[in-house]
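I'd like to ask some things about the structure below.
In this view, the complex is presented without one of its protein chains, the others remaining in place.
Labels for the chains are A and B, by order of writing; each one numbers its residues from 1.
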Amino acid sequence: MEAPTPHEVEVVHRTLTDHLPILQVIIPLLAAPLCVLLRERALVRGMAIGVAWTCLAISVTLLQHVMEHGVISYAVGGWDAPFGIEYRIDLLNAYILVVVSAIAAVVFPFGRGGEGLALNPARVHLFYAALLLCLCGLLGMAATGDAFNIFVFLEISSLASYSLIALGRGRRALRAAYSYLVMGTIGGTFFLIGIGLLYQTTGTLNIVDLHDRLQPVIGSRTVVVAFAFLVVGLGIKLALFPLHQWLPNAYTHAPAKISAFLAATATKVGFYVLLRVLFTIFGATFVFTTLRLHNLLLPMSLAAMFVGSLAAIAQTDIKRLLAYSSIAQIGYMTLGVSMGNVDGLAGGIVHLFNHAMMKGGLFLVVACVVLRTGSAKIDDMAGLGRKMPLTMAAFVVGGLSLIGVPATVGFVSKWYLVKGALERGWEPVALLILLSSLLAVIYVWRVLEVIYFRERPEGAKEVGEVDATMLIPTWILIGAAVFFGLRAELTSQVALDTARMLLGTGL
Amino acid sequence: MSGLPIYWMAIVLMMVGLYTVIARDNLVKKIMGLNLFQVAVIMLYVSMGKVEEGTAPILDHGHLPEGFQHFSNPLPHVLMLTAIVVGVATTALGLALAVRIKEEYGTVEEDEIVLMDQALERGEG
Partner (left out) sequence: MIGYAMLVPAVGALLVGLVGWLTGEDEETGGNDKREAVTIVATLVTFGIVAGKILPAVLDGARPAWTLFEVVPGVPLAFEVEPLGMLFALVASGLWIPTSIYAFGYMRGHHEHNQTRFFVCFAAAIFAALGIAFAANLFTLFLFYEVLTFSTYPLVTHEGSEKAMKAGRVYLGILVFTSVTFLLFAIIWTYQLTGTLDFTDGGILAGKVGSGQATILLALFAFGTGKAALMPFHRWLPNAMVAPTPVSALLHAVAVVKAGVFTVLKVIIYIFGLDFLTVTGAAEWLCWVAAFTLLSSSIIALTKDNLKARLAYSTVSQLSYIVLGAALATTAGALGGGMHIAMHAMGKITLFFCAGSIIVFAHKTEVSQMDGLGRRMPLTMAAFFLGSMSIIGLPPMGGSWSKWYLALGAAEADHVIFVFVLMASSLLSIGYLMPVVGRAFFLPPKPWVDDHGHEHAPQTTRSEGHWTCTVPLCATAVGCILLFFFGTEVRELLLPIFGPTSAMVESIR
């Protein structure tokens, strides 16, 4: 018998475990058309939940593997990098994958199917198909190590989320989805231009390879222009002030469950890609020493924190309030990046996780409220403290976390951000971080006073507590916001290691 | 310098598209602008693949076709196949949304829609 060629040996030795990075993305991708074929609502819903849980299991396995053995490199179709598409899982994307799939695993089972959708119940399977595609896109963006592949997954997730937003009740959802589509496409295309210019300069699309090949030509005009296109394009995707205009409308008019899912994941993955671009492709030295990006990013982040929070104070719609609060919270994340030191960056990264937990939880609370009262107006929440005690208690805890009260995740983020600012010698910035969190006190308390101190108006719709399918997911996220606020060593260690990795060698 | 005219063309096309997206109130025209914008980028990519005196990257019985020293780079074209698909999907979705908006509001003019929404908000307030 002939000895096997080296190529065949490789094939033989591959087990299912080695394929986890791609399975992560493939499973939701294949499940989506399956949804359309199955049509049966309960079946589709069950499958979507199953897929989300499988993805969570995979991502946790990947994170463990990365923490123990280091970076995983997976060559799609057996074509090695940099020629083939490489899926490269390091600490940062393993962490993002866990965040995204965990949120999916919690949010997907929320409620019983298509409630709150402007959709014929007979076609709810399409909703789940879009949801799975969105998940696939987000996971793909996080998992892949190929710049063009990021674009493709970016568009998959975006297209899915436009249609999901359009499913919100009321015709304004359609307009919100349309505006998001226009803005999102421009953002995505900018990103595409940036990649094109980089490809033109270096001839490669693999992000690690890009980093190496960019070094000799790093200061050239093409590269700087590419950088600008990439950052602006991503800025739109992650709603970086002043490119945030699409976000409040989209989150306000989308179905509440979708708001929860997108608020907790979509902007986070956008932020992840920004980190990849800044630190992995271009490198911290270029970004902070040559371009001095912090001179731009710092004022924009501070503006986001204050404009977002102040706008949130003025809102009368709870979903819009939370949406503006998201803009402020994204400001915290980019602020951490602008510090360019380990503590600040770790603060941004840990806030990514923390904000996903608390904002996801809060949007789920709102979803409960909307399903019960049929309204997202803050005034219509009057007296709910007695009618829906458990849901509203979740809102209290989530709100405290937004404020950054110790023992909640919000505090941990603030701790690292302030520490980073002090280390950088930016005392006024540290003070501004703390002051802006006080604005959160105002907008959270406005709502709490309505919930607990105002009587339910005469003749208002009789409401009761929501059922367990909604309470459990809500409390899982809110509970996580407290648990990881106390046992923050778990998340902050990962964030610190990631920050060191990003600031150190690049990858 | 030979690449310059095509870059200019791409930029002009891109700006025409972007201008249309920003300046037009008609939702369908906005989609057209968006299309132009994307096409400009596709052009840009395709132009990158051109290698001077290169030919289509097809082997002729295992050899370079006669009279050519190199192939053009096929990768940008391949990438653009995906980008075109994305563009088509975006256009389809955008137009579908426009149709739904027309059904709900009775118009596809954005300024009219804005007025209707504002009236609605005042009514709620």
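As a working rule, contacts are C-beta pairs under 8 Å (C-beta built on N, C-alpha and C of every residue); 3 or more make two chains touch, one makes a residue touch a chain.
Values in this document were obtained by computation on a predicted structure and should not be read as measured data.
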item: Displayed partners of the chain not shown (whole complex); value: A
item: Touch with the omitted chain, as defined above, among A:Val418, A:Val466 or A:Ala481; value: A:Val418
item: Candidates A:Ala303, A:Leu390 or A:Leu434 - the one touching the absent chain; value: A:Leu434
item: Touching residues on chain A - with respect to the absent chain; value: 400, 403-407, 412, 414-416, 418-419, 422-423, 430-431, 434-435, 437-438, 441, 445, 449, 453, 485-489, 492-493, 496
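Keep this in mind: only the chains that are shown with their structure count from here on.
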item: Chain centre separation in whole Å, for chain B relative to chain A (CA means); value: 27
item: Residues of chain B that touch chain A when the two form their complex; value: 18, 21, 27, 30, 34, 37-38, 41, 44-45, 48, 76, 79, 82-83, 86, 89-90, 93-94, 97-98, 100-101, 104-105, 113, 117, 124-125
item: For the chain A and chain B complex, residues of the former touching the latter; value: 148, 151-152, 155, 159, 162-163, 166, 171-172, 174-175, 177-178, 181-182, 185-186, 188-189, 192-193, 196, 199-200, 316, 377
